[in-house]
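Every protein chain except one is present and positioned as in the full complex.
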Amino acid sequence: MYVAVKGGEKAIDNAHALMRTQRRGDSAIAELSVDQIRQQLPLAVDRVMNEGSVYDPELAALALKQASGDAVEAIFLLRAYRTTLPRFGYSEPLDTEQMQIERRISGTFKDLPGGQILGSTYDYTHRLLDFSLLAAGEAEMAPEEANALSEALAAGNSCPRVLELLNKEGLIEQSRESGLDDQVPRDLTREPVNYPAERAVRLQNLIRGDEGFLLSLSYASMRGYGDSHPFSGEMRTGRVSVELVPEELGFPIEVGEVLLTESEMVNQFHGSKDLPPQFTRGYGIAFGRAERKAMSVALVERALRAEELGEEVLYPTQDQEFVLSHTDCVSANGFVSHLKLPHYVDFQSELEMIRRLRNEQSQATQSKTTNEEADA
Amino acid sequence: MNKVIDAVQSDAGVQQALETALQQEFKEEWKDIAPLLSVRELNKFYAPGKGCGDINFDLYPGEVLGIVGESGSGKSTLLSCLSARLTPDSGNVIYNSERFGEMDLYACEESMRRVLMRSEWGIVHQHARDGLRMNVSAGANIGERLMAVGERHYGDIRAKAEEWLTAVEIDTGRIDDRPSQFSGGMQQRLQIARNLVTHPKLIFMDEPTGGLDVSVQAKLLDLLRNLVSRLGLSVIIVTHDLAVARLLAHRLMVMRRGQVVETGLTDQVLDDPQHPYTQLLVSSILQN
């Protein structure tokens, strides 16, 4: 006798047990600790923090471990944790001018107040596989050398942002309309996005967005699909203190520090009959050392300002709804992977329909031939 | 050439007087009839010199107005502003609606503009793919506006679609074919049928014969002229082709670098152009 397929519960349990075994790999090899991930895969941790929208390197490292190193899965884990956290309040706006800079690069001025600081970077390394890492691991450094380097890495002084120099001359648009107070931005994770979305919401969306998607979009915008020919005004990485005003105190207190990367792009000038030409801005910021992400955000962010700046909207990169609806890797991954769920009922409905249509068609042809024969 | 222009310019005072007199006469004739569309101080610029500005004119019921000029002259931008598809930087477009009465297009609710677009107005685009649904049949293309205004009987919709296919000289046997299977001329005619099915008052056309062979153009123009006069349509047609303008338009507006440089009755503008730019346009077509 036919018995409907049962045993979903057991199957799920078994599948999860198998996954845990696979994640552990060969038990003869030492298990990876969360601290090791945090210390030795910091760029992976930064990406998970950014798209997971939580500044917590330890939890991000834990998520990476739990997800077998799959960034998207790890981001998902962190997001699902984040959503349950109580909201104590919103921090004061971060002052990135006061950033304790560890790296600072300007593509527009050779020398500038505060100077260029190369810091730590993969730029200019020759991309040759370092087989010494395969053999014996990183060579130990001489203590003096190590000290010198960690001193160099230690935070430098704060300095004004390059774009503020241009601003003083009126060469670049104001980052906000003069005379307007700071707007309290909407919280994207509490309210649905309504289109057209204001700039603060667009930026929130992009900063949580998938790094690969944003990178490709910004690439497209530079290649002509988006009219973007920017200069990298400044990119800076460093620590910034976070302040909060507790209701019961009524004045700001420092609650901690975050490591940030900020990118400010200077884009082609713009003007109209009444307005003299001015450079325009594209802005991006990200947790940790995430230059690729911050720059991509700044490029796409600028492309999305087309409408606001009265430019013609011709390409997907300038189209809010197209970009903002598809940046989120958790959503994208969920929706694509949901095709793995059963669709028996819908497919059955299609089967029934297609059979019926085919039947009707073959009957129609048959009766046509019969008629023709009868006529003959 | 320079001599010609010099001669005309020296004569400019006389010409000016003549033109003013002609326009006066024209206005007398129409003074009891309210314009269908009035445009006042309309401006739209993407960047300095890119767009159109200082536009003023009236369009009367049953009138066909041609907007001519070379590409980049701002005529398509102007058409978009007139047809409620592009908000101007400043100025007014007043439309005398059958349903809503006199309305300022950009001061009224968007919902009213949208109602106009699917009832009292029609838009014929230069590229058929902008005006047609390329992935549904010809019948569905014509039927869409009927369904949008509440028609729910499949048989009736189909019958009306056949009627309009006949009116634009497309074989009714092609009713279930998709526009992508049609020739360029047929696509344009289908676009026209799709617009006319709800009996609009005002049609906007953007280079309707652009990209078509000369013989196909002639047939389409002939069809358009017949439909316009038979249905008493008001039309604003943008074209760079003066032959098209001469055949269809009662009146012309010549645009250059976003400004109107000359307006007048079609024959008057084409046979006796005043502005040097118009003279250039007219002479270049003669040379062709």
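Quick notes
By letter and in written order, the chains are A and B; residue numbering begins at 1 in each of them.
By our rule, a residue touches a chain if its C-beta (ideal position, glycine included) is under 8 Å from a C-beta of that chain, and two chains touch if they have at least 3 such contacts.
Going forward, contacts and distances are computed from a predicted model.
Remark: of the listed names "Alpha-D-ribose 1-methylphosphonate 5-phosphate C-P lyase", "ABC transporter substrate-binding protein/permease", "Ferredoxin--NADP+ reductase" or "PadR family transcriptional regulator", the one matching the undisplayed chain in UniProt is "Alpha-D-ribose 1-methylphosphonate 5-phosphate C-P lyase". Of the candidate positions A:K168, A:H229 or A:H343, contact with the hidden chain is made by A:H343. One of B:G101, B:G155, B:G173 or B:G232 touches the chain omitted from the figure, and that residue is B:G155.
Chain B meets the missing chain through residues 110-111, 114-115, 118, 133, 136-137, 139-140, 143-149, 152-155, 157-158, 175-176. On the side of chain A, touch with the chain left out of the figure occurs at residues 1-2, 4-9, 11-12, 76, 79-80, 82-84, 86, 189-196, 321, 325, 330-331, 333-335, 337-338, 341-346, 348-353, 356-357, 360.
Please note the rule applied: only the chains that are shown with their structure count from here on.
Note on chain placement: the centre of chain A and the centre of chain B lie 47 Å apart, centres being C-alpha means. If you check the complex, the residues on chain A that touch chain B are 270-273, 310-312. Of all residues in chain B, those touching chain A in their complex are 45-48.
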